[in-house]
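Sending over a structure as structure tokens; questions will come in a sec.
Every protein chain except one is present and positioned as in the full complex.
By letter and in written order, the chains are A and B; residue numbering begins at 1 in each of them.
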Amino acid sequence: MTKLYRITMIVVLIAMAISMTSCGAKPESTEKSVKVLAMQQAGPTPEEMNEIVAKFNESNPGIKVNIDYVSYDALHDKIATSMATNPPAYDVILVDDIWYAEFAKNGYLWDVTSKISKETKDSIFAAAWDITTVNGVTYGMPWLLDEKYFFYNEKMLADAGIAAPPKTWEELEAQSLILKEKGIVEYPIVWSWAQAETAICDFVALLYGNGGRFTDENGKPAFNEAAGVETLQWMVDSIDKGIVNPASISYVEEDVRNTFSQGKAAFAINWLYMYELAAINTDESQVVGQVKMSLIPAFEGNAAPSSSINGSMGFSVVDKSPNREEAWKYVEFLTSEEIQREYSAHLPPVWSGNYEGEALNELMALNESNPVTVPMFKEQFPYSHVRPKVPYYAEGSKALQLALQEALTKSKTPQQALDDAAAKWIELAK
Amino acid sequence: MRKLLTLRQQEERDGFWMLLPAIGVFGVISVLPILFTLVLSFTDTPLSNPTPQNFVGLKNFLAFINSKDFWASIWRTFYFTSVSVGLELILGLGIALLIHSKPFGWQFLRASLIIPWAVPTIVNGAIWRWIYNADYGALNGLLYSLGIIEKYQAWLTKPFLAMNLVIVADVWHSVPFIALILQAALATIPREIEEASMIDGASVWQRFVHIRLQLLRPAILVALVVRTVEAFRVFDIIYVITQGGPAFGTVTISYLTYLESFTYGHLGSGSALSFLISAITLMLALIYIRILYRPEVQK
Partner (left out) sequence: MKRLTRFIKNSWLVVFMVPVLLFIYAPITWLITSSISTRAQLLAMPPRFFPENPTLKNYMDILVPGTAVSEVARTFKITLGNSLLVALVTTVICLIIASLAAYALARLRLRYKNNFIMGILSIRMIPEISLVIPLFIAAARFGWLDKPLVLIVTYLSFALPFAIWMLTTFFETIPIEMEDAALIDGSSRLNTLFKVILPLASPGIVSTALFIFLLAWDEFFFALIFTSTTASKTVPVAIAEFTGRYAVDITAMMTGGVLAALPPVILALLFQRYIVSGLSAGAVKG
């Protein structure tokens, strides 16, 4: 072996060793960049988000904003893996209500309590702050105050001779049977009961409408109490009765929207974003002009007339980001009142002033869907329920998702499935 | 004064230097990490703070032995591997023999085989996912227009069926590999042996079993080992088609490890799991080699 070869080998090995240990210190570029991780399916469309960035750059020219989109189901894991690197892959992340406890505990989120002025604090719904605040510390700006709404196809109901949408689930069953009998639609209602978070959302909406609750006063799982089992049993039975589209057990919200928008369902519950796309957008829907919203029904005899699920999200700055201040500026801009009002077609503003008096009228005049969605939001919001804010929610939720699927696919009885899930929750809480 | 080395010693010295880069890479990228995995498997390290901490001894391993999910996923992985590889072997052998008989257009067939093999596994998953789609998929469309089913089915919502459908997707992708290997091996069987056996008056079946199959042994061994190891650690196709569902029906051992490590954030138990997978895979490979590797018998 030539001496040259050996020397080259040694040099290469040393170079590799050096590069491995010294990596991590990167030269700072003069232009600050903010990397954002968001989700495409709710809130403004990516084009609108880009418009917002352009507007942001008018007042903040030196800050470059880059937005990456992933699907909701991938968002959690993506955040978890991208936080491990130093500096983190993203500066701003979209965080779902149910992850705040976990992410706060893991130290991903920047504490911004002190950065929020009293004025801001007062102008936003208290319930919105509940989303981004954990143990009194605020970790982000509430951005998407969303809940599920009840949609129905007015034309189908009229054709069947039904005057008004159902107020209780029992009424819905009766109306569904009529629709089915008259051949107006084969499966009157479509749900999103896939083995994903969305099934839990539907379950929670039904659960609280049956006098049930997710956890009890001590934080212990209560979804396997009588009310919970009854609710799940009702879900299973409704498929057997033929009023629920059987494909619902593999559907998520987009599938519900598709089915409803093609006139293959008379009833559906979904997030706010569906309204514009189903009721107004002629490219996306075949039932434009036939879609109405009303309060989500509850079960007969329930204390409250309605029950929905609160699925809100907030934007947070990553604690270890090297560009925290710039990132915060962007978050503030994105969630500011003017921007929220302007793009309110797909998300209702979190600023409470917009829902009273003059401001309300102005808000409703901003686009075609607001006159329907804004009052609906106001009406439904008091009845929307949150899921438990615990750091182990991700794992616990998977157990409950599994339970719902098992019951719906009839591999376990509702009682069995829910009991198993409850056992998992108790275990996780330790 | 440089020492004079014998030729043999020179070779050893040269060999060392030539192997050094490879050894270096393996050491850093494979050996160290796997030792690290072993260390981690005795800890409870969270994803949010990924430095080894919280020594917990054998707790992770014991937790798995007691966990229903774990055994279920082991069972599923074995099921997937055996059915998948079994089908691939049989079909692959058939196709190899078919090509070997050189019917009209055999070159086209052989070239076509390359396509499913070269398509990336993720694209493979995407294609089949779309085929199995409950509302607009080709499978539904085809069976419906042939009158085989009355109504469109949501194929992927039934756990056992979903598993088998994933197997179909995997078979489509992997049969070419086996077929091509076996066909190449068949092509190396000297004509004299084939002709000799024909003259001897052996029947087609006898010819097949005693001559071809025996001579194919090394190739079958290679194909089996490679495919079994791959099938055992299947992940990509599950991630794309079913994400482990429905009702965890397609959670194989690799997917379970992914869930543990990156969704729930328990790097410690994830490491324990992955270590177990390596051990099982290695064992499987050794078993194969023992069974199938025997000195060739000349007829």
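Some notes on this structure:
Keep in mind that, in the parts below, a residue touches a chain if its C-beta (ideal position, glycine included) is under 8 Å from a C-beta of that chain, and two chains touch if they have at least 3 such contacts.
Keep in mind that what you see is a predicted model, and the values were worked out from it rather than measured.
From the options A:Ala89, A:Ala127, A:Ala174 or A:Ala359, the residue with contact to the chain not on display is A:Ala89. Summary of contacts with the chain left out: across B:Asn60, B:Thr157 or B:Thr257, the touching residue is B:Thr257.
Looking at subunit B, the residues touching the absent chain are 8, 11-12, 14-15, 18-19, 21-22, 25-26, 29-34, 36-37, 40, 50-51, 94-95, 98, 101, 103-106, 109-123, 125-131, 135-138, 140-141, 144-145, 152, 172, 176-177, 180-182, 184-185, 187-188, 218-219, 221-223, 229, 232-233, 235-236, 239-240, 243, 254, 257-258, 261-262, 267, 270-271, 273-275, 277-278, 281-282, 285.
As for the chain not pictured, it touches subunit A at residues 1-2, 5, 20-21, 23-26, 35, 37, 40-41, 46, 66-74, 78, 81-82, 84-87, 89-90, 194, 196, 252-254, 258, 262.
The working rule: only the chains that are shown with their structure count from here on.
Residues of subunit B touching subunit A in their complex: 13-14, 17-18, 20-21, 24, 46-50, 134-135, 154, 156-159, 243, 245-248, 259, 262-265.
Of all residues in subunit A, only 1, 5-6, 9, 12-13, 16, 73, 76-77, 80-81, 83-84, 105-108, 194-195, 246-247, 249-250, 255, 258-259, 394-395, 398, 402, 405-406, 409, 411 touch subunit B in the complex they form.
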